[in-house]
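Below is the structure I would like to discuss, written out as structure tokens.
The complex appears here minus one protein chain, its other protein chains still in place.
The first chain written gets the first letter, and so on, giving A, B and C; residue counts start at 1 in each chain.
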Amino acid sequence: MSEHAPSLKLYVGIWITLMICTGLTVWAAFVDLGHMNTAVALSIATFKAILVVLYFMHVKHAHERMTKPVIISGFFFLLLLLGLSMADYTTRLLM
Amino acid sequence: MADSPVAVAHGPELRHHFADVEQQRDAASLGMWLFLVTEIMFFGGMFCAYLVYRYWYFGDFGAASKTLDIRLGATNTAVLICSSLTVVLAVWAAQNGKRKMLITNLVLTIVLGLTFLGIKAVEYAEKFEKHHVPGATFHFEGTVPGHPDLPANANHAEMFFSLYFALTGLHALHMIIGIGLFSVLTVLAWKGHYTPRYYTPIENAGLYWHFVDIVWIYLFPLLYLIDRH
Amino acid sequence: MATAVITPERENYLNQEYGIKSWLLTTDHKRIALLYLLSITFFFFIGGFFALLIRLELLTPAGDLVHADTYNKLFTMHGMVMVFFFLIPVVPAVLGNFLVPIMIGAKDLAFPRINLLSWYLYMIGGALILHCMLTGGVDTGWTFYTPFSTAFTNTKIIEAGLAAFVAGFSSIFTGLNFIVTIHRMRAPGMTWSRQPLFIWAMYATSVIMILGTPVVAVTIVLVAVERLFHLGIFDPNLGGDPLLFQHLFWFYSHPAVYIMILPSMGVINEIITCFSRKRIFGYNFVAMSSIGIAVLGFLVWAHHMFVAGISLYSALVFSALSYLVAVPSAIKVFNWTATMFKGNISFTTPMLYAFGFLGLFTMGGLTGLFLAALGVDVHVTDTYFVVAHFHYIMVGGVLMGYLGGIHFWWPKISGRMYPEAWGRLSALIIFIGFNLTFFPQFILGYMGMPRRYWQYPAEFQVLNVLSTAGSTVLGVGYLLPMVYLLWSMRYGKPATDNPWNAAGLEWKTSSPPPTFNFDQTPVVDFEAYDYEHIKEAEEVPVG
Partner (left out) sequence: MSSLIFTLILVFAAKYRKRHGHQAEQIEGSTPLEIVWSVIPLCVFIVIFVWGAVIYFHERTPPRGAAEVYVVAKQWMWKLQHQEGQREINELHVPVGRDVKLIMTSQDVIHSFFVPAFRIKQDVLPGRYTTVWFRATKPGVYHLFCAEYCGTQHSGMIGWVTVMEPAQYQAWLSGGGATGSLASTGQAIFEQLGCSTCHRSDVQGRGPNLVGLFGKKVQLEDGRMVTADENYVRESILVPGAKVVSGFKPIMPVFQGLVSEDQLAALVEYVKSLNAPAGAGGTKVQESKVH
């Protein structure tokens, strides 16, 4: 519902980027980066997700002011769930 | 999922309790986003389980992950990304009052969604054949990646497949709901329900579909690409 | 009875339409609130009946009234019904539904049909749990701990889980509706800082509903698929961690406590200000403490697991964080007390309930501090101390707030006054009965009586008898309001638009309000709790 109508060209451009990123993920998975493999894969996934959220889901030009805070708080609480649970699992063996 | 985003939408006319169209639209959009936040947390619980066990049993998870077909997984990722494009084109068409383009893209989305589910079904069938479905008949042999003489623990591999089925199953369920939604929307679009003034259901169903796409964008590397090198 | 205090009945939401269909298909938030009121009261008495049976069994040390399995099912069903079908929806779905749109000057909630859907989901969940009870019930405790729930019990876990799952979506949609409504539907001039604090409380509650409920929903799904399809996610035989279930479960179920208590805190704000004839002391701090509780409430869940086998370090972190969430609660209590300072306090029924709330909540909160202290928790967790603690918060806190609210807004809801003398009497009976029931349980717990015990060593009997005696008093106390409120619907004195001479938009419309709440959309040009500018009534009407 953005006031500036997003162009079809932009959509196709994002789509091509997403496809390239998918190829990149697969390629990167077969390169030995040690422990960095997971980090790289997740970074690419996050980049793709951000593209989809900003452009395909029209968040970049969202009319509704609350959209961004809502999304950010969603991810914030997800990280809380993951982070505080892992706080237990990563420290159990230390005892 | 008990409810569908369609329920967020209202009749074409301005509903009595809203002051103006803009308020109505903003409310629908905010409502949809809040619903997606609950969806994030819904998948989040499963991701948390995945994270814990992957941290504990990294090697065994890697071994189990290797048996997944990376070509099918990557193809499905591409299929979903294409469907996201068709969805966004459908929304654009609705916005600009191009009914034919709207219907074409909605149908394309449904076709791509069904393709995804078809490929998923092929993968599930393969798991049944290989006895990789958790339960009494489960059987797994493999070695931990990077340690050719270290056999992977079959119990932990079974946990991986439990999570695999839970996560992809829940995702597939969302896909099915999404396809159902788009089928309804296609019929309504055919009847000319949507105008540039009123296309909230298309937009909200689109948001839902993109969300399901994003879940897969994460599932693909997390399930298929553990320790492949 | 019908002395002409007001002119012949105006058209309002109650008399606009008649017939079953006009209720079951209504999208009017006020009618949906009444639907909830009926169904939630029904479930309250079911849960209460189980509680009474539990107390009767515990009258004697031996397990002689019911069989052990029956007893286990009783406390499980008591917990499930009370938590999922009473405490979580009670204030938001009844008072919140009725008041949120009116208080902010809206015609209805943002999504009236989803609101109705929420009620139907609640009823479907309720029907499932009733069916589950009638066909065997569940015996895991409302907490569903694995691996007992996944691999050992033979009772109807899946059906009970489904009931909780469906009811969970009912509360998700309620929360979603409230948030959108509060953001998007406020009347002109109703800025955030002019909203009644009840609205802030409902907002904070809704945030928790939206963020927490899905996690418990998916946890229930995982338990169900583990039972149905033998997926092994919590199975220790496959190397699964039984504590993972507890992490996921408490991630929701601890914040759920704030879903229950925050709305009641909201009610207390309205009552105390009105009957002290004063502005709230420190509006911003009270409003922000609601939000603070909602956010911090998500950081403390593992304090339910200090002896469960979590790591020492995470126990330390969760204990420290638990104290942080106590600060906003303390701020609220101090502000309420300060609000009464130099006020002009009248002791009406709602105010008596508010006093009860303050006393019992403070008591519950302080014992919570003991439980959050790691060293003490080891001794008292999983004993009757915990049982007493959460009943002080949930029954003492939530129910006192709810009953206070029901009395306070009863004139608005029904258009009739309740009998004041009976109201005061029942408030007193409930307060006495409550303390008699639950205070002995603190001592029992400290002495070491574990919870969920069907039989117990003889030395605990005296306190158990006291507790059972108290519970009968409490039972009478709860029956009374139901009787006289029903009576008042027909025979009560007709209420004026603003019988308490209270501030707030809900008192500026008629009693009961018209279908769209206001004849004209109100424009708000006054601050919240503007008691300075409200003329003192000649006499507060006392029945």
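Rule of thumb we're sticking to: a residue touches a chain if its C-beta (ideal position, glycine included) is under 8 Å from a C-beta of that chain, and two chains touch if they have at least 3 such contacts.
Just so you know, these numbers come straight off a predicted model, no measurement behind them.
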Query = Looking at C:Val327, C:Ala421 or C:Val523, which makes contact with the chain not pictured?
reply = C:Val327
Key: Among C:Leu243, C:Met265 or C:Val524, the residue in touch with the chain that has been omitted   = C:Leu243
Remark   = Of the candidates C:Leu369, C:Val462, C:Val476 or C:Val523, the residue in contact with the absent chain is C:Leu369
Key: Residue of C:Arg55, C:His247, C:Lys278 or C:His407 touching the missing chain in the full complex   = C:Lys278
Note = Missing-chain contact, candidates C:Ala315, C:Ile406, C:Leu463 or C:Ala502, resolves to C:Ala315
Remark   = Absent-chain interface residues of subunit C come out as 63, 68-69, 72, 139-141, 143, 145, 147-148, 152-153, 236-237, 239-243, 276-285, 306-309, 312, 315-316, 319-320, 323-324, 326-327, 330-331, 333-335, 337-338, 340-347, 355, 358-359, 362-363, 366, 369, 372-379, 381-383, 447-448, 450-457, 531-532, 536, 540
Ask   = In the full complex, which residues of subunit B touch the absent chain?
value = 57, 59, 144, 147, 149-153, 155
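Please note the rule applied: only the chains that are shown with their structure count from here on.
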Ask   = Is the way these chains touch best called a line, a ring, a star, complete, or other?
value = complete
Query = Across the interfaces A-C and A-B, which one involves more C-beta pairs in contact?
reply = A-B
Note = Per mean C-alpha coordinates, the chain lying farthest from subunit B is C
Inquiry  = Roughly how far is subunit A from subunit C, centre to centre by C-alpha average, rounded to an integer in Å?
reply    = 37
Note = Chain centres from averaged Cα atoms put subunit A and subunit B apart, in whole Å, by 15
Message = Could you pull out the residues of subunit A that touch at least 2 other chains?
response = 66, 73-74, 77, 81, 85, 89
Ask   = Which subunit B residues sit where two or more other chains touch them?
value = 26, 30, 34, 37, 40-41, 44-45, 48, 52, 56
Key: Partner subunit A, residues of subunit C touching it in the complex   = 183, 211, 215, 241, 243-244, 247-248, 251, 298-299, 301-302, 310-314, 317-318
Ask   = For subunit B, which residues are in contact with subunit A within the complex?
value = 22, 25-26, 29-30, 33-34, 36-37, 40-41, 44-45, 47-48, 51-52, 55-56, 70, 74, 77-78, 81-82, 84-85, 87-89, 92, 95-96, 203, 206-207, 210-211, 213-214, 217-218, 220-222, 225-229
Key: Footprint of subunit C on subunit A - complex, ascending   = 66, 73-74, 77, 80-81, 84-85, 87-89, 91-92, 94-95
